[in-house]
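With one protein chain withheld, the remaining protein chains of the complex are depicted in position.
Think of it as A and B in the order they're written, each chain with its own count starting at 1.
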Amino acid sequence: MRITRRKAVAATAVAALALTLTACSSGGDDDGAPVDMADKMVGAMEDYGVGTSFKATEPIELGLMYRDHPNYPLKDDWSVLKHLEEDRNVTFDVQSVPLADFEQKRSLLISSGDAADLIPSTYAADVETLTSGGALLAVSDYLDYLPNFQDKVEKWGLQEDLDRLRQADGKFYVLPGLHENPKPSYSVAIREDLWADAGLEDPKTWDEFADQLEVIKEENPELDYPYTERWSINGPMEATLQAAAGGFGTEAGWGYGDGVTWNGSEYEYTGASEGYKELIAYFADLVDSGLLDPEGLTQEDDPAKAKFTTGKAAAIGSNDQEAVVYRTGFEEAGDKDAKVKHLVVPAGPAGNIMDATTGGQFESGIALSSNAAERDDFVALLQFVDWLYYSDEGLEFAKWGVEGETYTKDADGVRTLADDVDWGGLNAGAPKMLNTDFGYYNGVFSLAHGSTEDLVKSTLTPDVQAFLDEMNKKDVAENGPGIAMDEMQREEASLLQTNLQDVVMTATSQFLLGERPMDEWDAYVAELESAGMQTYVDTVNEAAGVNQ
Amino acid sequence: MVNIAPTVDPADPAGSTAPDLARPRPETTTIKDTPGYTVFRWVNATVLTLVAAITLYPFVNLAARAFSSEAGIRSGAVTVWPIGFNTTTLMSVLEQDLFWRNYLNTVVYTVVGTAIAMALTTTFAYVLSKKYLKGRMLLVGFAVFTMFFTGGLIPNYILVSELGFKNTIWAIVVPQAINVFNLLVMKSFFENFPTELEEAAAIDGLTTYGIFFRVVLPLSKAVLATMVLFYAVWFWNSWFPAFLYMDDPSLYPVTVFLRNIIAGATGTGEGLSDIAVQIGANVKAVTMLLTALPIVCLYPFVQKYFVSGVMLGSVKG
Partner (left out) sequence: MATELRGKETWGLALRKHWRLYTFAILPIAWFLVFRYLPMAGNVIAFRRFRPGGSIFGDEWVGFYYIERFIQDQAFWQAFQNTVIIGGLTLVIVFPLPIILALLLNELRSRLFKRFVQTVSYLPHFMSIVIVAGFVFELTSLDGTVNRLVQLFGGDPISFMQQADWFRTIYISSEVWQTVGWGTILYLATLTTIDAQLYEASRIDGANRWQQTWHVTLPGIRPTMMVLLILNIGQFMQVGFEKIFLLYNTLTQPTADVISTYIYRVGLTSGQLSYATAIGLFEAVIGLVLVFSANAISRRVTGSSLW
């Protein structure tokens, strides 16, 4: 009898603790209805709108989930923080998350309802599965408080893209970083001098590129391989696969995403599509014929770079910033003849096309925790977000800093970094760095490289600007309708897609490396089918409202 | 339950009669070794030398890398000696305030964590070791069950968060305060503690508290030292709780600092509007070296305690 009593006491104690826990953690039930904002005006500007220079009417402190980058760790005395405090009355309560495990920790913080008010450096797809519990704010309910965001969406014709972000409940939860124009960056860099010696011009198509590699190989017997690759840590040459995919009418590499491609009338599974097969076959053939370095599909970036800059390879995967790094590499090695050309991505069998992701105008953006809506300075918070991430003034500040301190601007609007400040080799040799020492041009505060064409190009060298212009002449693959899955569909689909993607990624490596011959393609598609490909595609099409 | 009992004589706190692990096997030297056995001894010595060499190699290689130039490492030729000797990386890491602050955190977390863990583990193990105590088996089961069933990540996270432990030392030291395996080892030790000593103390008028603090603990120095070592090493090396519960770099232990450097170097293609991360192999090596160094240096000194102290050896079937 006494035993029972003791047990009962223990059980009650546990239950009591559990209750407290629930009570504490399940705060604020939301019914989705727009909240009355009258009592959330602390610090807010009455007349805030496009062109208004935001300054909170009284100091506010916002919670900020800070993605801490090991290359420029957060410093309390950064100019960006100082100016936000002095000029905008905004300070931060920082929730620091190291880049290394950012996604996991962000997921944990959101899932447990502990995330800070502002969650930047976040793509809509990153938090898609985390919205159902109400931990994230449906920002689409508050667009009225985001005039600059709305203005840019309208001006740049992004309304349709924005609607595609809407989930089954008709809302979206992330404010994407916006681009006035698509900003493709990745491609292949070649040794322009070797190409010129061989009498070759920039390749217009991938087939031409393959023929040229053959020539380069013959003309330059000292090369180990004419072409090597990088960005292969998590999968083979993911950057170049993505860059090339559009021309083959598919999506691949980093752009593989949800694994479905719109074919004009319905979604089909990317990894089993004809375009994906052609793309893989093309690069597998390069490997097979000794033109593409097989190590390029697995090696780390440093050795890959070294191969290129020491003249063991004549072409390599690249982006606009890395092309500069290669040039510096040649200079350091004392190789004065070498010239690096960042190629415009060649066209493929499907045409001169960019895949929808590369050609898209959304970048990583910012999500808000639903706790933010409970704040009495909620409106000021929204205004601040709108100003910093979407107003011309805020974007310029976040990227370039403060005129007179970090940069100067001439009559034509051309910005020049201050003498003692460098960024990305623009002012090589200067003692301070715009990001490390001042905190500007930092993905947390500065979305999408500054969004506007003017700001994006302001840090680009003329040849990169030319690259960008040329790239933007390409067609962009059609984005299908939005895929708004309900909770059950998403749970099922996300597991299926995880499994399918594992099969695709493993097989892609094997095909490329020749470990598996291309004629086993059908067997591979059968594997996908048994992993639930059809169910997945059906679910996607259903959620996208495609009639079959 | 687990009968891993220490064979240390509790009456001999200094452990001078504790079994000596380095003691050679009892010799039957009256017989001359057969030729086969002599060959075996040479082979054995060679094998064990190799074992020692292989065990040490990663440390030596690490040191060599830490003092090599980036290009030297890249050449793939660094083995036991630096190539392109450089100390600039070492200096630049040593100059980082954050590294030192995290290092200090590690020391504090280890000391506090070990103290709390020892207090809880020792007292509970003592209770569990009293075979006459009613409810003892219940309590043992109560503890052992948690070796297999645990709560998920989120409930644990929310618990720590609701207790207000986030961003405090308590998030690291409290939830890990009792390691059931260590608890069982201590329990076995106390079970073998000579009851006569305790009975004699009781006759002298000591209460349970008196017996525990003035008789049992002083005679258990060897096993206590071992447990301290186990817990200290655990806290020194732990990174996951800190990764979960700390939102401020100045509170990280050095293992999280290290993790961010090692993982930062492999995390490319993050898609954020930043340059893909690249941290030199050299920086990684230096940071690892500095983190491992205190243990490598202190270890030979503590080692003597646990070798004469652990003796978890004798198992009674």
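Keep in mind that, in the parts below, contacts are C-beta pairs under 8 Å (C-beta built on N, C-alpha and C of every residue); 3 or more make two chains touch, one makes a residue touch a chain.
All values derive from a computational prediction rather than experimental measurement.
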For this session: Check the options A:135, A:162 or A:512 and report the residue that touches the missing chain.
Result: A:135
Problem set entry | Chain not shown: contacting residue from A:43, A:70, A:98 or A:113 | A:113
Exercise. Just one of A:93, A:144 or A:502 touches the chain that is missing; which is it?
Worked result: A:502
Exercise. What subunit A residues would touch the chain not displayed?
Worked result: 2-3, 6, 10, 13-14, 17-18, 21-22, 25-26, 103-104, 107-108, 110-113, 129-136, 232-235, 295, 298-300, 303, 370, 487, 491-492, 494-495, 498-499, 502, 505-506, 509, 531-532
Exercise. Tell me, which residues in subunit B touch the chain that this view leaves out?
Worked result: 1-4, 7, 19-28, 31, 34, 37, 40-41, 44-45, 47-49, 51-52, 54-59, 61-62, 65, 73-79, 120-121, 123-124, 126-127, 130-135, 139, 142-143, 146-156, 158-159, 174-175, 177-178, 207-209, 212, 233, 236-240, 255, 258-259, 262-263, 266, 281, 284-285, 288, 291-292, 295-296, 299-300, 303, 307, 310-317
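Note that only the chains that are shown with their structure count from here on.
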For this session: For subunit A and subunit B, let me know how many angstrom lie between their CA-based centres, rounded off.
Result: 40
For this session: Please name which positions on subunit A make contact with subunit B in the complex.
Result: 20-21, 24-25, 67-71, 73-74, 94-102, 105, 108, 111-114, 121, 123, 177, 231, 233-234, 238-239, 254, 300-303, 306, 321, 363-364, 424, 442-443, 446-449
Problem set entry | Touching residues (chain side subunit B, partner subunit A) in the complex | 74, 98, 153-154, 157-159, 161-162, 166, 243-244, 247-249, 256, 259-264, 266-279, 281
